[in-house]
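Here is the structure we will look at.
This view holds just a subset of the chains, kept in their places.
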Amino acid sequence: MVRQIEFSLPPFPRGYHLITGIIEKQIKDLPETGLVHIFIKHTSAALTINENADPTVRDDFESFLNKLVPEYDPVYRHVFEGADDMPAHLKASLLGPAITIPVSRRRLNMGTWQGIYLCEFRNHGGSRKLVITIYGE
Amino acid sequence: MVRQIEFSLPPFPRGYHLITGIIEKQIKDLPETGLVHIFIKHTSAALTINENADPTVRDDFESFLNKLVPEYDPVYRHVFEGADDMPAHLKASLLGPAITIPVSRRRLNMGTWQGIYLCEFRNHGGSRKLVITIYGE
């Protein structure tokens, strides 16, 4: 069994956002055992899995990644789409465009403290398109 | 065919550890062709694939990542779980919670020098839970 859903997230501000609930609403009727692959069709945003309880973790992701991959770095030549653009591309590859999560007993089998983050790296990224692929039996 | 195994690793000290042998013991009877997905159910540890021969590579991962994502960075607000906690969350997303490896002729089809690393970012992370999903035919 392979099933696919393509949909758009609502626009989120720059930062790290817990979207586990939004994803779960899209993936009803999971297989007994399998995998869910979630892919973001953009090069200036990413998906990751991290701590789902304390919002300061998401704030610290924003602060720290902004230091790690700063705007206005003198090496950048790709600067004509805004100061947030090239850092967004770099962060997108460091965190990655996709996550794959096991499905067990018809549910996402993540750890207690794991949640799905949308990482929005642009100041005005707008709505982001995701493709979810579910397979299993 | 989809098959899943959930199990706990023994506790490892902070650092990078080659666990290829432990994984291979868990995944007998691989399909002729397929994929193995390995997922860690934690937000302060990660899985990656890297050099399997020289232990100084794993030491250098520990030293370098500690510099790249330092403890006591003044931007951190999430500090109440210990100095190693927020860096662990950041490293977990930089390296990722899952790896997917091709299966060919009933074996993991990695390169000669590739091995599976457990990346333990906490000082006392304890036992870590993995979910392995095998599919193929």
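Residue numbering begins at 1 within each chain, and the chains themselves are lettered A and B in the order written.
The definition used in the following text is that a residue touches a chain if its C-beta (ideal position, glycine included) is under 8 Å from a C-beta of that chain, and two chains touch if they have at least 3 such contacts.
This structure is a prediction, so every number in the text was calculated from the model and none was measured.
Peer 1: With 2 identical chains placed here, how many copies of the sequence make up the full complex in this file?
Peer 2: The complete complex, not just the displayed part, contains 3 copies.
Here, only the chains that are shown with their structure count from here on.
Peer 1: Chain A touches which residues of chain B in the complex?
Peer 2: Touching chain A from chain B are residues 2-4, 6, 37, 39-43, 68-69, 73, 75-78, 86, 89-90, 92-94, 96-98, 100, 129, 131, 133, 135.
Peer 1: Under the touch definition given earlier, write down the residues of chain A that touch chain B in their complex.
Peer 2: Spelled out, the residues of chain A in touch with chain B are 31, 33-35, 48-51, 54, 56-57, 59-61, 63-65, 67-68, 94-96, 99-102, 104, 109-114, 117, 135-137.
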